[in-house]
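Missing here: one protein chain of the complex. Every other protein chain is in place.
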Amino acid sequence: MALELSGVEKTVAGRPHIHRTDLRLEKGTMNVLLGATLSGKTTLMRLMAGLEAPSVGRILWDGRDVTGMRVQDRNVAMVYQQFINYPSMSVYDNIASPLMLTRRPRAEIDRAVRATAEMLQLTPLLQRRPLELSGGQQQRCALARALVKGAGLVLLDEPLANLDYKLREELRQEIPKIFEASGAIFVYATTEPEEALLLGGRTATLWQGRVTQFGPTPDVYRRPKDAITARVFSDPPMNFLEVVKTGGRLRFADPTHGGGAGGGGGADQLVFAAMAGLADGPYTLGFRANHLRLSDPGPGALRFATRVAVTEITGSETFVHLDHGPSRWVALVHGVRDLAPGAAQPAFVDPAQVYAFGPDGALAATAAYATAA
Amino acid sequence: MNKNVNQKAWFLVLPVLLLVAFSAVVPLMTVVNYSVQDTFGNNAFFWNGIAWFSDTLHSPRVWGSLGRQTIFTAIILAIQVPLGIFVALNMPKRGAWATICLVLMALPLLIPWNVVGTIWQIFGRVDIGLLGYTLFHLGIDYNYTQGFYSAWATVVVMDVWHWTSLVALLCYAGLQSIPQAYYQAARIDQASRWKVFRYIELPKMRGVLTIAILLRFMDSFKIYTEPFVLTGGGPGNSTTFLSIDLVKMALGQFDLGPAAAFSLMYFLIILLVSWVFYTVMMQIDKDDAQEGK
Partner (left out) sequence: MAKITLDALAHSYLPHPKADRDYALKQLNHVWADGEAYALLGASGCGKTTLLNIISGLLTPSRGRILFNDRDVTQTSTAERNIAQVFQFPVVYDTMTVRANLAFPLKNRGAPAAYVAQRVQQIARMIGLEDMLERKARGLTADAKQKISLGRGMVREDVNAILFDEPLTVIDPQMKWELRTQLRALHREFGHTMIYVTHDQTEALTFADKVVVMHDGRVVQIGTPQELFETPEHTFVGYFIGSPGMNLLPATVAGDEARVGDSRVALGARYGALSGKVEIGVRPEFLRLNGVGAGLPVQVIRIEDVGRHKIVRARLDGHEINIVAPEGDQIAPGAAHVEADPRRVNVYVDDWRVQGEAA
């Protein structure tokens, strides 16, 4: 069983909302749609659900064309960011509501409701009304309603966005377990890279109505196909540096400091191994915040002269915001560092953790550590 | 938002189409039919072209009632809109008093038009009415059946009493939708009461105010029953508004042709003014939004 989007496009009033998209979601997989607000996640979900028809292209369910089929006939379930339950019904009746329409025998419905409630830890709350529950419990109730009818496709549109941090953490851990038990195709939209990583499965990154990459989540994270995917899948944002490769040297603009920062802090560096085979020309180097260091990790490291802008301490780690010429970088370092703003600070990157993107944004050389992992 | 194309859905609209055809289109066509024909009785009609329209356009009587109508509508809008806003601003926002106020406000709206007319007719009578009696004994020359000003004042006050609630209730609904944070922010910014109204309340009420003004314009422009019951259009012609005049013409004198032409033009005036008003308001809205982009 699989859901397939084949050459799907969506245009509303002359504006493309979804560019040509081909996706194949397999049975029993968790699929994350990762992208900023308005990147097209919700539209894509609505197309999958059949709430909207594509302008071009077909939607296939098990190879059968369901493009024009009504939502009611499609066996899909959807959970929204808002906690949507029937306020006047008990939790039990809420969960049972999708089954009531199917005219199944009472006993069977009862069994399904109780099993689903058990899975979502709602059993003690079955007789309560949704508004008497906490936000987390309300969303569990909505999840139970989506799961109870055994839909083949379950769509979750930022279901945890309105929850408190700790509740979110708790449910985020549970959702993959629930999903393993149900065997349906799950599609989960989120704006947070960390959420995508925690959920695992496969991730499609979205940018301005385009799916930029689709594959196993850690793969997309470590081997982004282009600079946009890398940007979408990094929080804090990925650090970028424009360089020009000429022969064995990498030249880059370094307006902040001329001298003083020592030999390695100049405006050019030796080309590192991964880039050695590339043609001369302009490239964009990208590296994540946790790979940008404040102390020299050893020989071969790239070294940059930067200035401290702001530091943010999170307890175990510190985000150090650094200015390198016109670009603002973030370094995520272990321990507590309180650095004075404006102070000069050398920063280091292990070349094995650097991605090189060509002028068109496509990946030219992948970070060596990613291929090893 | 685009939905799936489902041609069967058109059938669901069919009953409404039929209903509208019978309730609006057919009677309208009858009126159009009368407006271009004349008769000498015996149900024999002949083609009369646009003569009735031209007559109506040159009739001082019609111009007179149109003038009175316009003045009346202008007066009641000028009173009801500010008054309605004022009442809405001063109504309690929540609690038991809010409910009581809402019920009291809604009461006049529930009373049938002819009853409203009757109530004020009795209320204003100099011999037995509370209002008329009191005014008379205060030495004020008040008699709505004979005095021009008395009659106008009574009709206007009656309409204000009957309909200000509608404006107030709509504005109240608009005000209720403003989050508390806005008022709190304004207090922190030390905005004056006037600025709170000008920059928070009025912008948020604009949508409902547009609707309220539109409804009040249409309704007051069509007013018939209340003044008819109260003054019968008098004294003289002084409170003869367009509808009253139209009914006199059509049923009193049985001049079906001129009355039909008159009523078509009457209908077009309301349609045109409402449309222009609505379009202008929407355009302002759109310009504002676009400027922000």
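Structural remarks
Think of it as A and B in the order they're written, each chain with its own count starting at 1.
Keep this in mind: a residue touches a chain if its C-beta (ideal position, glycine included) is under 8 Å from a C-beta of that chain, and two chains touch if they have at least 3 such contacts.
The shown structure was predicted, so the numbers you read here are calculated from the model rather than taken from an experiment.
Here the missing chain is touched by one residue of A:G68, A:G300, A:P341 or A:P359, and it is A:P341. The chain that is not drawn here is touched, among residues A:E108, A:E169 or A:D280, by A:E169.
The residue from A:F186, A:Y221 or A:Y355 that touches the chain not shown here is A:Y221.
In the full complex, chain A makes contact with the omitted chain through residues 36-37, 135, 164-167, 169, 191-194, 197-198, 200, 218, 221, 235-237, 288-290, 309-310, 312-316, 319, 321, 330, 332, 336, 341, 369, 373. In the full complex, chain B contacts the hidden chain through residues 179, 181-182, 184-185, 187-192, 195, 199-200, 203, 288-293.
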